[in-house]
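Step one of this worksheet: look at the structure below.
A single protein chain has been omitted from the complex, and every remaining protein chain is retained in its original position.
Going in written order, the chains are labelled A and B, and every chain counts its residues from 1.
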Amino acid sequence: MTRAISGEELAAGLEQRIPGSIIGTSKESILVNNQSLLSLAAHLKTEPGLEFDFLSSITAVDYYDYFEVIYQLTSLEHNHSIVLKVRCHDRENPAIPSLVGLWRGAELQEQEIFDLMGIRFEGHPNMKRIVLWEGFQGHPQRRDFLSW
Amino acid sequence: MVMKTEPLVLNIGPAHPSTHGVFRMRATLDGEVIIDVEPIFGYLHRGIEKLAEERTYQQFIPLTDRLDYVSAMGNNMAYCMAVEKLAAIPVPERAEYIRVIMAELQRIASHLIAVGSFLNDCGAFMTPILYMVREREKIVDLFEMVSGQRLTYNYMRFGGLSQDVPDEFLPALRKFIDQMPRYLDEYDQLLKENEILLARTKGVGILSKETAINCSMTGPMLRGSGVPWDLRKADPYSVYSRFEFDIPCGARGDSYDRYRVRVEEMRQSVRIIRQAMEQLPVGPVRSKTPVMLIRPPAGEVYSHVESPKGELGFYLVSDGSIAPYRCHIRGPSFINLTALREMIVGWKVADAIVIFGSIDIVMGEVDR
Partner (left out) sequence: MDLVPTRRFVYSDADLDQHEGEVIEALKARSQQPIPDQDQWLSEKAPEAGILLTSVDKVIDWARSNALWSVVCFPACCAFEFISTAASRFDISRFGMEIIRASPRQADLMITAGTLTWKMAPNVRRIYDQMAEPKYVIAMGACGISGGIFQSSYGVVPGYSRIVPVDVYVPGCPPRPEALLYGIRMLQDKISKAKVFRK
């Protein structure tokens, strides 16, 4: 059984290593500061005992006030998982650091989020529309996009 | 001497017989060797995730059929499990067993198509597909018995199934399960040591273990590279922990290994179905909770299953209303294409088609 590491448990240790990186925690997730996302993710990936080597899925949710990007991390070696969350309050020009350097699996998913949700991932090698065509107006996955 | 050659851009797809639907690659060739490839998606982007927000939870079940349309039962199951987790709906024992039987039958059907079209791409045009469809039709008949449909079943509901299996289903299933290993042996006889197949696939399109993990590959792709990661064992859902089965793994991660993993998985599925039939309890197939217009409590859930292509995940956010606030689908075929460039670059065009066939994608799930 994959063990879901509790956010609070993990956050205590992380806060010491990278101060100011954690904004909030819940039972199964940690909410991370935008600026320290990269360093925190690198830490999660390499720290012995954690070794989250597998990025299952990335999602973005539009909550009107802010966008939330959700990373599902798993460790194939230790068989445990954690959920990372990042928030982005700028609606006009949302941007978040890209994790492609750490997990290549993020590449297509981040591109898809850029296309459908309009969040720019900084540092992504190929940030352009992927499923819709160039010239499509709007980002359909946003809540205020009306499909018809 | 440094020889400069002029590269050429070759567009493969979107209407191409071996791109499994409407996939498109923009390949840059040097002579016949591919030096760069860029996958282009979106020719089947139907906006399923957006449509989910306009429908009630239950109305979305038929749309999940059309995600990975070769394994509709598996998708039904994954989505229902996600909603059950969100709304804490119990599932009766018998329903769980029938779900497992359906999911494994569907895995066989999906792998049959995968292997068939892979061999098709290797150049044995149409013949393997005819064999594989022969067996698939038997499975489709079984599904038709329980749900009345041949491709899009819409069979599962929150808290169980839409109806119990009819009386004639179990004998028919037993008959099929007894036949299937024979067919698999027949394929092995024809293919396992086939000179041409070995020459075309051994060592072609190698995907190393590290790349596979780093690129979030799942399913037979990951196992073909030698990582024994199967959610049915690693994170057992439903009643999978009660069955005995192995996880077939490849050694080198080439196209041949991936093909072998699929064939072996079919054998394991037969094993699981046999055990499930023996243990199948009697009882209701649907819990008493009313599910027509459920309003799950506000919250979010990520639930994943091992679909034939890999890890199929549903991420649902509820705001307490009758429709999902957000529904994200982690399509395994989509993410398995991340490593396409690593696998294809350096090979000739004809090999690229074989490698692409060994990934086994379904466009409905790639573009959603």
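Things worth noting here:
Rule of thumb we're sticking to: a contact is a pair of C-beta atoms (placed from the backbone, for glycine too) under 8 Å apart; a residue touches a chain by one contact, two chains touch by 3 or more.
Here the structure is a predicted model, which is why all the values come from computation and not from measurement.
When the full complex is taken into account, the listed residue touching the unshown chain is B:17, out of B:17, B:181, B:203 or B:299.
Only one residue from A:65, A:92 or A:134 touches the chain missing from this view: A:134.
Interface note: of B:10, B:51, B:145 or B:247, the residue touching the hidden chain in the full complex is B:51.
Across the interface with the omitted chain, chain B contributes residues 1-7, 9, 14-17, 21-22, 26, 28, 30, 35, 38, 42-48, 50-51, 54, 62-63, 65-66, 69-70, 113, 129-131, 133-134, 136-137, 140, 150-152, 363-364. Take chain A: the residues that touch the chain left off the picture are 128-129, 132-136, 140, 145, 147-148.
Convention: only the chains that are shown with their structure count from here on.
As a whole-number value, the distance joining the C-alpha centres of chain A and chain B reads 25 Å. If you check the complex, the residues on chain B that touch chain A are 41-42, 45, 47, 49-51, 53-54, 211, 213-217, 227, 229, 234-236, 300, 302, 304, 311, 313, 315, 317, 325-326, 328, 330, 334-335, 337-339, 367. By the touch criterion stated above, chain A contacts chain B in their complex at residues 1-2, 53-57, 59, 61-62, 70, 72, 76, 79, 83, 103-109, 112, 116, 130-133, 140-141, 143, 145, 147.
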